[in-house]
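To start, the structure under review is shown below, and the notes come after it.
For this view, one protein chain was removed and the others were kept in their places.
Here is subunit A:
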Amino acid sequence: MKILIVEDEHALYESIFAYFTGEGNICEHAPDFDTASEKIELYSYDCILLDLGLPGGEGLDLLSKLKKSNKKDGVLIISARHSLDDRLSGLDLGADDYLVKPFHLSELKARVSAIVRRKNFDGDNVIKFNEIKVDVSARKITVNDNSFTLTKKEFDLLVYFLSNKNKVVTKNAMAEHLWGDEMDLSDDFDFIYTHVKNLKKKLAEAGANDYIKSVYGIGYKFTDA
């Protein structure tokens, strides 16, 4: 997928760029309002990561400009502003999602993937990984054409893993993804372990390979390597 990262903080852009590059993804960078405006006008992207406070202008203006010219690019707002007004006006203007800084790169990737899937496949929202096939909109999963059921949390967890293939995902990020970051969870995420264990068990029973690897107790990695 082709992604435009509109972000003035260079260090943050670099991390996002490094995390997203690979697997045929192309990332472009716009560090300020004018560059972003120009790129949005000239090219089209699968998803635009839009920071709201930009040198030279407001990110929301870029968004309304984009929507006025009838472009179909997905837009994910990444903002440090935790204000409800901004969130609402962003979504009103037609942004697909809103993520508050600081965020986990894995969360960002999961959300961008969800937006791109929705945009590109017109309802046929399916992720394939070797023998595993996940229909996200119908919430169905098949392994080698054997379909079986997962709980809501297990399903969300699997989609999260699939969006972050070959990446180490922390338990912290997984907990926030499944329960929301407002929950002020304790720092002990051992209960994640139960969900991962159940998911692994169900996948194995359906005949899938064991792709979920534990990484030094800090998190997990979904990989066939």
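Simple rule for what comes next: a contact is a pair of C-beta atoms (placed from the backbone, for glycine too) under 8 Å apart; a residue touches a chain by one contact, two chains touch by 3 or more; residues count from 1.
By definition in this document, contacts and distances are computed from a predicted model.
J.: As a check of understanding, state which of "Malonate decarboxylase subunit alpha", "Sigma-70 family RNA polymerase sigma factor", "ABC transporter ATP-binding protein" or "histidine kinase" is the UniProt name of the chain not shown.
T.: "histidine kinase"
J.: Using the touch definition up top, pick the residue from A:Pro31, A:Gly74 or A:Gly219 that touches the left-out chain.
T.: The one listed residue touching the chain not shown is A:Gly219.
J.: Of the listed residues A:Val126, A:Val168 or A:Ala206, which contacts the missing chain in the full complex?
T.: A:Val168
J.: Just the residue numbers, please: which parts of subunit A touch the chain that's not shown?
T.: Within subunit A, the residues that touch the unshown chain are 9, 11-12, 15-16, 18-19, 53, 80-84, 88, 100-106, 153, 167-168, 170, 172-173, 179-180, 182-188, 190-191, 194-195, 215-219, 221.
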